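Below are the structure tokens for one structure; questions will follow.
The block that comes next holds chain A.
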Amino acid sequence: MKSYFSELFTGGWSLILGLKVTIKSLFSPIVTVQYPREKLEITPNYRGHIDLVKDPENGSHKCITCGSCMRECPSDCIVIEGEKREGVKGKVLTVFTLDFTKCSLCGACVEACPTDALDYSNEYELAGEARSDFYFDILKRVEERK
Partner candidate 1 sequence: MIVYKYIAEILFYAFMILTFMGGFMAVRSKMLMHAVLGLAVSLFGVAGLYFHLGSPFLAMMQILIYVGAVCIMIVLGVMLGNTPDQLAVKNFSGRNTLLALLACATGFFTLFVAIGQTKFVPAAERIGDMSIRFVGENLLFKYCLAFELISVVLLTAIIGAIILARGGREEVAK
Partner candidate 2 sequence: MDVKNVVQQWQNMATSVEEVDYSVSGYDYSVCLEGEKLSAFAGLMLNEGFYLVDLMAVHVEPAIEVVYQFAHFKTRCRVMARAFVDGKGEIPTISDIYQGANWHERETRDFHGVVFTGHPNLEPLILAEEDVDLKPLLKDEKKLKGVAAVRRVQPEPEAAKPEAVKSPEQS
Partner candidate 3 sequence: MMISGELNTYLIISAILLVIGLYGMVQHRSLIGMLISSEFILNGAALNFMAFNRFIAPNPAVGQIYTLFIMGIAAAEAAIVVSIIIAVYRKYRSEDPEQVQDLKM
Partner candidate 4 sequence: MEILNSILPELIRIVICAVCGAVIVFGNALVMGYAERKLAGHFMLRPGPMEVGFHGIIQLVVDGLKLMGKQLVVPAKADKPLFMLAPILAFAPVFIPLLVIPFSDKLQGFDLDVGLLLILAVASINVLAILIGGWGSNNKYSLFGAFRSVAQNVAYEIPMLISLLAIVFMTNTFSLREIAAAQSPVWFVILQPLAFLIYIVAMVAETNRAPFDLPEAESELTAGFHTEYSGMSFSLFVLGEYANMFIVCSIATVFFLGGDSGIPLPYFEYSGAIWFLAKVYALMFFLVWIRWTYPRTRFDQLMNFCWKYLIPFSLVNLLITVVMVKLI
């Protein structure tokens, strides 16, 4: 009989404690962010898809078309091609594409790059209507950024 009532009171008290917590949060400021209108600062360390770094010296990129990123990529999403040109040492990059549908953002390519020509972009608002929207032409992107 004693436990009958004590259960009732401890139970009721625990319910009141719960109500206190929620009423407190009713009057506290909201913590969510209204995304499209408000945007949080994205950390500079964010690892988006890869991009070629712009080289301040020659205004272009630093890629030497060695192909280590292509080899290192676990899911074969990078394709680079280069060609020999007159008067230029080494190969010249002609094609650098990233199939972002397959990329797992592991960062192996960036670490493998001997000249630090690759870096992560800070783009996170990636949405597209077709698969082809995610075949990035990295070379074109670095040229456009000039």
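Basis for inclusion: all candidates are chains of the complex that A comes from, given by their letters.
Note that a residue touches a chain if its C-beta (ideal position, glycine included) is under 8 Å from a C-beta of that chain, and two chains touch if they have at least 3 such contacts; residues count from 1.
None of the values given here were measured: they were computed from a predicted structure.
J.: Need the partner of chain A in this complex, chosen from 1, 2, 3 or 4. Which is it?
T.: That would be candidate 4, which touches chain A.
J.: Of all residues in chain A, which touch candidate 4 in the complex?
T.: 8, 15, 18-19, 21-23, 25-26, 28-32, 34
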